[in-house]
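The other protein chains are all here in position, but one chain of the complex has been omitted.
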Amino acid sequence: MRIAIKRRHIPLAATALVLALVYAAAAMKFPGFFSLRVLVDFFKDNAFVGVAAIGMTFVILSGGIDLSVGAVVGFTSILIATLVRDHSVHPLGAVALALLFGSALGALMGCLIHFQKLPPFLVTLAGMFFARGLGFLVSGESIGIKHPFYSRLMDVGLPLPGSATVPLTALVFLAVFAAGVYLAHFTKFGRTVYAIGGNEPSALLMGLAVGRTKILIYTLNGFCASLAGVVFSLYAQAGNPTWGIGTELDAIAAVVIGGTLLSGGVGYVAGTLMGVLILGVIQTAIAFQGNLNTWWTKIAVGVLLLVFILLQNLVSRVSARRAGTIADCGLRIALREPQGPEHGRRAD
Amino acid sequence: MHASEPFLQMRGITKTFPGVRALSNVDFFVRRGEIHALMGENGAGKSTLIKVLTGVYPRDAGEILLDGIGIHPRSVAGAEALGISTVYQEVNLIPHLSVAENICLGRQPTRFGKIRWKAVSARARQALERLEVKIDVSQELSSYSIAVQQMVAIARALDVSASLLILDEPTSSLDETEAAELFAVMRRLRDQGLGIIFITHFLDQVYEVADRITVLRNGERVGQFETARLPRIQLIAKMIGREPEAPAAPAGAAAKGAPADKAAFLEARGLGRKGGVEPMDLAVGRGEVVGLAGLLGSGRTEVARLLFGIDKADSGEIRIEGKKTVLASPRRAIEKGLAFCSEDRKTEGLIPDLSVRENIILAMQASRGPLRRLPMGRQVQMAEHYIRALDIKTPSPEQTAGNLSGGNQQKVLLARWLAMQPRLIILDEPTRGIDVGAKAEIEKLVARLAAEGMAILFISAELEEVVRNSHRVIVLRDRAKVAELAGTEIDEQVIMHAIARHETEETPSDGMA
Partner (left out) sequence: MRPKKLHPTGWLEHGAAARLVWPLAALALLLAFNFLFTEGFFRLEVLDGHLYGVLIDILNHGSRVMLLALGMTLVIATGGVDLSVGAVMAVAGAVAAVLVTKTNLPFGAVLAAALGVSVAAGMWNGLLVAGFRIQPIIATLILMVAGRGIAQLIADGQIITFSDPRMVFLGNGHLFGLPFTVTIVAASLAVTWALARRTAVGLFIECIGSNETASRYSGVNARLVKFLVYAFAGFCAGVAGLMAASNIKCADSNHVGLYLELDAILAVVVGGTALTGGRFYLAGSIVGALLIQTLTTTMYMRDVSSDVAPVPKALVIIAVCLLQSPVFRSQIVGLVRRGVWTLRPAGGKAS
């Protein structure tokens, strides 16, 4: 029986392979890995990174990048905490406000990127600075969230056979994942995202609503980033402006290791889920190991990133040669401003 | 069939840009159920006319009628809504999405917002059936050849219910079989009643598939003709604006005779590249000016790129001074004493942010490497020398090159290569955009350089220029070499007839006498 893999699925297949290998290796070393409980813990511990990574998937699919995610996580957490403690706002209201803020910031960045044609890298860098600093303006130090509603939320969960329960945070992650898959594969919005990342000038010429979609992408990502902050604050029952440092990098790594091309146009939300799990397994395995130190996680992630990036490079070069096109195969630098349809054609 | 109904009527279209009148009172008519070729040389206005039609540019004057109703397309999407679709040479689709998705993108059938993928595939297959093309629509678009991708683009255009299809240079990347398949599709669509505007440089293809031809020159319409009633020589004549005459034995032009030194400096045998030019032989001797003549798109620049190492040849070999050489990159070519003054100075020539001086000394500095910097005094000297010699109009050598006028930018580029004192220089359209007086200076310069022993490959779209300056002329047509003329044979009429000559005929079809 031959298993044919379409070329564009190669990075995704590689991701699945890596996940299987990593999980198998860890399970062999630590028999405890195979339990349902540990599996549930993966989802619980990585819920906030996972939510952020799902949103980031859309940004990277469109050929952009968003550095502000981590800062928004920190800001969201401290905003909720301060609203609940200092302003007697009900947690639900605080959460709603936080999500609103994240989305608004995302929308603002999206507008700057689209209307003013500013490079996403710099705009989201500014967003990161802005959100991070704003968090400290709200409060210089950690604030606990001591509202009964909030702590009861952590008791909510989906009971599973055995003693495991899937907590709310993990459920949120799974819900976001499901929504992400639906958006990406069953809505015009999602398909337009792929088109923009695949070849933006063509997408414009094909009459797609590129501008509106771009702004929506960053809004959606802002929503996910603030949702990640909510999840984190639920997990820690507190808020802290310093949280989330490096989360954007983790999210980007999860997306890339999940098989999505950083240049955009190719990738799957499912891949990101696998990427998050891979990161989770590595981290947990290293923690289980005890004598291996945490920095190995960083190195391992770096190596994985390298392997996947080289793989992506190879795949896109091979497919370019096969198709015989001289035109760029969707490679775009997230730094540069998008080029218009007239660019590059010789007039006569 | 539908010949009597007016379909597309463009009347009196005028479009001006700052400093240049791109279209001047142009009429253009297309019927339903016809393939209409739009032809013209550089600066003719073809591309502007199409952009006006598809809403990219607003017109300054004139009217556009579709089935008798005036239309004002303001954007590509607007033109599409009116039934006017364009398929470009670069196939503007999304490479990593499937064929089915590319055809339906933006108009996917949905139920309560959810895309129905089965319906997408069905619709795509249906669109392709109109072209009688059967492929697996679930495959990624980029896994298919350009020829098939173009079919998909056409299918998409039809799915958007186009009644007028514009094909912009569709055959440039296709081989003969693929082009034949495309023509079969075009004929099928024409018979279904579609109007097709076919923009191309390939003469043979125009005669193969077009019903009528409209020729533009310098922004004006030269005429509209039935293909069957227009001999090739007439078409060429109308495109370049020369009256065809029976070629006579010319005096004057090539009286200069062959150069003293007969040894070939560079010899190419069977040099060719898929998508570039058919394998051909070429030789340039020291002190000899070899001209490359041909219409736009005939492959002249492609030959230059092969010789300079920018493109890799698929076949053939190059010998320099008798020794076999592989020119793998521009740097290698420069090491061997070659220079290439590109026609596309914007993307391949000028460094716009740098000063005139820096642009002029660049190749020289590159050949010396990063460490041995040219002393500033010498740089200024070189710059001033060429500013004087070529009469480059710039307030100072430090002026940013991007601010100069087109003609002066061309001169700066020329200066860069002359400063290298190469043994062979390829000049691709060296006088484009340069005023008459300066053109004469450059031609004198070319003659002097040849006399001093430089080998020169002179490429120009202006036949009289090529004739005036060359010892030998190689004639190209449709990406292949069709003739080589030397000495007294060199004459504009002879060149025109060489281009016009068709393989199935033994005598030139000049339609005269």
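Each chain gets a letter, A and B, in the order it is written, and its residues are counted from 1.
As a convention for this text, contacts are C-beta pairs under 8 Å (C-beta built on N, C-alpha and C of every residue); 3 or more make two chains touch, one makes a residue touch a chain.
Because the structure is a prediction, the values reported are computed rather than measured.
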item	value
Touching the absent chain when the full complex is considered, from A:96, A:122, A:171 or A:236	A:122
Chain not shown: contacting residue from A:134, A:238 or A:281	A:134
Which of B:42, B:145 or B:365 contacts the chain that the document leaves out	B:365
Hidden partner chain, touching residue among B:72, B:229, B:373 or B:448	B:373
Residues belonging to chain A that touch the chain removed from view	65, 67, 112, 114-119, 121-123, 125-130, 132-134, 136-137, 140, 204-205, 207, 211, 241, 245, 249, 252-253, 262-263, 293-303, 305-306, 309-310, 313, 331, 333-337, 340-341
Hidden partner chain, residues of chain B it touches	56, 75-77, 308, 310, 329-331, 334, 340, 342, 347-355, 358, 362-363, 365-374, 376, 380, 384, 396-398, 400, 416
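We take it that only the chains that are shown with their structure count from here on.
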item	value
Geometric centre distance via CA averages, chain B-chain A, whole Å	45
Chain A contact footprint on chain B (complex, rising order)	40-44, 46-48, 56, 76-77, 80, 88, 90, 92-97, 101, 105-106, 108, 110, 113-115, 139-140, 142-146, 149, 156, 173, 275, 296, 344, 347
Residues on chain A engaged by chain B in the complex (per definition of touch)	6-8, 182, 185-188, 191-192, 194-195, 198-199, 201-203, 205-208, 265-266, 319-320, 322-325, 327, 329-330, 341-342, 344-348
